[in-house]
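One chain of protein is taken out of this complex; the other chains stay put.
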Amino acid sequence: MRKVEQALIIRHREIVPRYFELEFIAPDIARDALPGQFVHIRVTKSLDPLLRRPFGIYNVEKKIGSVTVFYKVVGRGTKILSDFHTAETLDVLGPLGRPFSIPPNLRRAVLVGGGVGIAPLVYLARVLCERKVEVMVLLGGSTSGFLVGRDILKRMGIDHMVSTDDGSEGLRGRVTELLEKIIDRKRFDYIYSCGPEPMMARVTEIAQEYGIDGELSLEEHMACGIGACLGCAKEVVRDGRRSFAKVCTDGPVFKIGEVVFRA
Amino acid sequence: MRKVEQALIIRHREIVPRYFELEFIAPDIARDALPGQFVHIRVTKSLDPLLRRPFGIYNVEKKIGSVTVFYKVVGRGTKILSDFHTAETLDVLGPLGRPFSIPPNLRRAVLVGGGVGIAPLVYLARVLCERKVEVMVLLGGSTSGFLVGRDILKRMGIDHMVSTDDGSEGLRGRVTELLEKIIDRKRFDYIYSCGPEPMMARVTEIAQEYGIDGELSLEEHMACGIGACLGCAKEVVRDGRRSFAKVCTDGPVFKIGEVVFRA
Amino acid sequence: MPDRKKKERLPVNLSVNLGGIALNNPVTVASGTFGYGHEYEEFVDLDRLGAVIVKGTTLEPRCGNPPPRIVETPGGMLNAIGLENPGVEVFINEHLPYLQQKGATIIVNIAGNTVEDYAALAGILDGEEGIAGLEVNISCPNVEKGGLQFGTDPEMVKEVVAGIKESTKLPVIVKLSPNVTDIVSIAKAAVTAGADALSLINTVLGMAIDVEGRRPVLANIFGGLSGPAIKPIAVRMVYQVAREVDVPILGMGGIMSHLDALEFILAGATAISIGTGNFVKPDIAQQVIRDLENYLEEHGIMNINELIGAAIQ
Partner (left out) sequence: MPDRKKKERLPVNLSVNLGGIALNNPVTVASGTFGYGHEYEEFVDLDRLGAVIVKGTTLEPRCGNPPPRIVETPGGMLNAIGLENPGVEVFINEHLPYLQQKGATIIVNIAGNTVEDYAALAGILDGEEGIAGLEVNISCPNVEKGGLQFGTDPEMVKEVVAGIKESTKLPVIVKLSPNVTDIVSIAKAAVTAGADALSLINTVLGMAIDVEGRRPVLANIFGGLSGPAIKPIAVRMVYQVAREVDVPILGMGGIMSHLDALEFILAGATAISIGTGNFVKPDIAQQVIRDLENYLEEHGIMNINELIGAAIQ
């Protein structure tokens, strides 16, 4: 069930410049949160900025009732968010959106993420592992320090490979090249992906080439986050027909092939 | 000279519920500030609330370059201000406005203040004492705990008497009754006053009855604080003619008799 | 529990009559910001609201404008949804039953391209049970055909409203566009043609530029400005119209608290709508009802009707 919670911040750290990990206590949200869902955060009591900001769920600790998000400071809202301190409270709405689905017979999954897009895949990887699915996470970043979620994956003992734009670690190049390199050998049943649209467009091509199903997580500017305003429309193809879907409630997770990418 | 300073907060205390003393480092403002002048503070970087908030100067420590204001939380702006911590910075514009004048031969002055209106009189009392003027400060408040500035006056050894609405300390009644009680005996040369308008209206009557000159400090909603917007108009009588004066630059200090009080 | 004394409180009366629609209280939720009600079911008891005003409904389904459709602005937001909706038939079959079952007071917001569209919509909805009234959007700035024209020309307003009144016995609230020189003349035209109440304001036409991209942010170029930023404009128009017309007014534009709601009521609104506020605080409508109730109690006002228009000079 979706809730508004006044969440107590218990951890807030700048991991690398402008990338923050934020953990807060929100028991109701933590209880129901599934991988791929997001929270919608009000970063100020002021009327400016007015709207909430959406962030994918990066991790959940059900025992203590905490939710973690991983975000990058890109504008005014995320800047204000980054100034919050531990022990302060934050107005959080969630869990929202359609989660990743986990096909019943899923055996081997590959998770392809770029930049902060990796965030929701980390929680997914954890849940998949708990369900005994074999998981390979492919992480792409600009440079070695900026591989979101690698530490937590290491800690959880989840297989992962990396690529960096500058070659400072792992493959020099794009994470989709990494996917192409290993996809033949690994016989994945399912692909999950989240990141920049060009990356996901390429993931779509590769998936279709190899005939593998999968899901993508999208972003669009949002107002309500709960399906009421129709502000977050994205073009999708369903049953061969183009229409607008709501990223907040029809998504943010969509099937590979449903999403229309524009060059 | 008027300046915008990014002032470091060095002290910020809630003296009694909703009444705060706030000291910050603003060397340029501290250097030039005179009693009766005010500072114009921006309480947020957000666009809401948009305008600065004016506060009288309560004290100045020239040696360390600090300015102190004393304020009451009455609305959104003062609420936000009250959440600032020591070591944070505040955007302060000042010193602004026409200060209290100190007549050359002034010997015995009485300062009549009510509520937070006492704030600017405290700095005035200090400067008058330094100039060897004999000072009597009359403080009015709702109850014993809410006599603004009494501690600092005690510390500085400045004569003062108090009245409270509930009689919990000093005279039970209005501070203007206190003034009436002592004015005959004390032979004051000059009256300074700041506080609620009905109080200052009564001070005006008493001053005129006894033929004593003096000055009042007024409030009006302000935008610019520097005489540009004409938003802070107040009706005054000068040379027998009514006109609008700007509280921010023609005031906030006006001569007794100039100000038109409405019943 | 006899030892737990309940504080003696005189009951305050919040109910108002909006041109023939009886509302439990003056707090409604604005069309296009509350979906069809079920989106908010975790946050608000729909039967506690004065009314639920549903998303703008058209004869045929509409797919709306391409994205981006919204953008945040200082103290507000722009939207160019383009009246996306599944059409009146789907509304009646799929959304209306839910609202009826929840016991909501239902007001249906309608929009069309032609005078005939409006009349046909009114006729179709006239037959449906559980609908308390119609709100007629003659002012949506996001549809290229019609829309803007209707709302800005008194003669067209009369024609549209008269056509609707002929087709339905439901109370008709006409929702006015703020993008006009003289709101009073439009209001009078609507009343002359039979409007039972007026709703104002719809969004203010605006736009935003993507500086890095050197193009308008919204695919539709222009959008409607809503939220706290427009409150002073909305209050002004309610005040101007309330002075000059006799039908009740549903006031809206930037309401974020019971104090904002009271500004509209004192300016002459009989009821108010909360729009953009629902996006920021999904439980705001119910909170505003509670706060209004408390405000009245604390101020010893027994009936909210005493406050309607009390600030008009």
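In this document, chain identifiers A, B and C correspond to the written order of the chains, with residue numbering beginning at 1 in each.
We adopt the following convention: contacts are C-beta pairs under 8 Å (C-beta built on N, C-alpha and C of every residue); 3 or more make two chains touch, one makes a residue touch a chain.
This is a predicted model, so every value here is computed, not measured.
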Omitted chain's touching partners, listed by label: A, B, C
Which residue of B:Asp48, B:Glu169 or B:Glu205 touches the chain not shown here: B:Asp48
Contact residue for the chain not shown (choose from B:Leu81, B:Cys224 or B:Ile256): B:Cys224
Touch with the omitted chain, as defined above, among C:Cys63, C:Ile92, C:Val184 or C:Met207: C:Met207
Chain not shown, touching residues in chain B: 1-4, 42, 47-52, 93, 220-235, 243-244, 249
Where the missing chain touches chain A, by residue: 47-48
In chain C, positions touching the absent partner: 73-76, 78, 152, 179-182, 204-211, 214-216, 221-223, 225, 227-233, 235-236, 239, 254, 259, 262-263, 266-267, 307, 310-311, 313
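Here is the rule we use: only the chains that are shown with their structure count from here on.
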Most widely separated chain from chain C, with each centre as the mean of CA atoms: B
Higher-contact pair (C-beta pairs counted), B-C versus A-C: A-C
Approximate Å spacing (C-alpha centroids) for the pair chain A, chain B: 55
CA centroid of chain B to CA centroid of chain C, Å: 47
Chain centre separation in whole Å, for chain C relative to chain A (CA means): 36
Residue numbers of chain A (touch at least two other chains): 47-49
Residues of chain C touching at least two other chains: 74-75, 228
